[in-house]
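One protein chain omitted, others in place.
For clarity, chains are labelled A and B in written order, and residue numbers in each chain start from 1.
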Amino acid sequence: MARTVLLRPAVINFFADLQPLHSALDYHLERHNVLTSNVAHVDTPGYRPNDLARVDPKDFAAVLQVTMERTAPGHLGSASELSGNRAGRVFEDPAAGAGNDGNFVSLDRESAKLAANHLRYDVVSALAASEIKGLMYAANDGKG
Amino acid sequence: MLGVFSALEVAASGLSAQRVRMNTIASNLANVRTTRTPEGGPYKRLDPVFEAVDIERLRGTPSLSQGVSLVQVQRVVEDNRPGTLVYEPGHPDANAQGYVEYPNVHAVEEMVNMITASRAYEAGITSIESVKQMARSAIEIGR
Partner (left out) sequence: MSGIAPISTQLAHVDGALDGAKTEKVHDGLPTFGEVMGGVVASANERSKFAGDMAEAFAAGARDDIHGTMIALSKADVELRFVGAVRNKVIDAFYELWRMQL
């Protein structure tokens, strides 16, 4: 199902600030999948851990920004833009060739990444929730 | 799409894989002194071999290319390293020279493997808990 909905442009777009938050949520959820896969493959011979490429405006200052430049390539865009960017797969250069099965996954490293990623997802989710709350307040004409 | 449910599937496959590993370790430890097997010769230690498999439900967008895959047991192999020879002429399984070949299982090695398998299992559990909590925060949006 397509993400872009409206067949004609909305007269007023209240939801412009929500868009980058939505994209960030997509990104973190996808990254969770990749990191979980790394953990699952800790004993798969020859497996190299994957990660999503860092996307530039990922720090919260940029996410909280009211207007966000989306013209430059590599900037966080809609999910459809992200999915086109599949070249964002990297594998970490392992410090050591790890196990004798040629596996390069470090459980500690992946666990740390998972924890950080989880936290970011939760924070962005809270931001989105609060954004919606604000809009709801305004839409209810200031009456909650 | 890569979302909560795919993450759960991947993590679950990891848990199953580690469970298989635990079972082979248990079998190895149980048979540490098995000098005779139906195939003849001492017990040979077992090792599971894993492989990466595409997530089927994501038809059309092969998950492997996105860096996400399920882990599956490809096969369980026997370790063909020679066992320890112990001089025990009176033993029913002694060879002509009086040596008994004991299985190539080393308790310490198996214990280390057991610990890493257990850690990997826990990491999988943690990732499942994580994604459950993430889903709960998502549900809070618009509540």
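Annotations for the structure displayed:
Everything that follows uses one rule, which is that contacts are C-beta pairs under 8 Å (C-beta built on N, C-alpha and C of every residue); 3 or more make two chains touch, one makes a residue touch a chain.
Everything numeric in this text was worked out from a predicted model, so none of it was measured.
When the omitted chain is restored, the residue from B:Ala12, B:Val53 or B:Ala135 that touches it is B:Ala135. The residue from B:Ser6, B:Asn28 or B:Asn104 that touches the chain not shown here is B:Ser6.
For chain A, the list of residues touching the undisplayed chain reads 1, 3, 5-8, 10-12, 14-15, 18, 22, 25-26, 29, 79, 125, 128, 132, 135-136, 138-141.
Residues of chain B that touch the chain left out of view are 1, 3-6, 135, 138-139, 141-142.
Just so we're on the same page, only the chains that are shown with their structure count from here on.
Centres computed as Cα averages put chain A at a distance of 32 Å from chain B.
Those residues of chain A that touch chain B in the shared complex are 25, 28-30, 32-37, 39-45, 47, 50-52, 86, 89, 107, 110-111, 114-115, 118, 121-122, 125-126, 128-129, 132. Chain B contributes residues 2-4, 6-7, 10-11, 13-14, 17-18, 21, 48-52, 65-71, 117, 119-120, 123-124, 126-127, 130-131, 133-134, 137-138, 140-143 to its touches with chain A in the complex.
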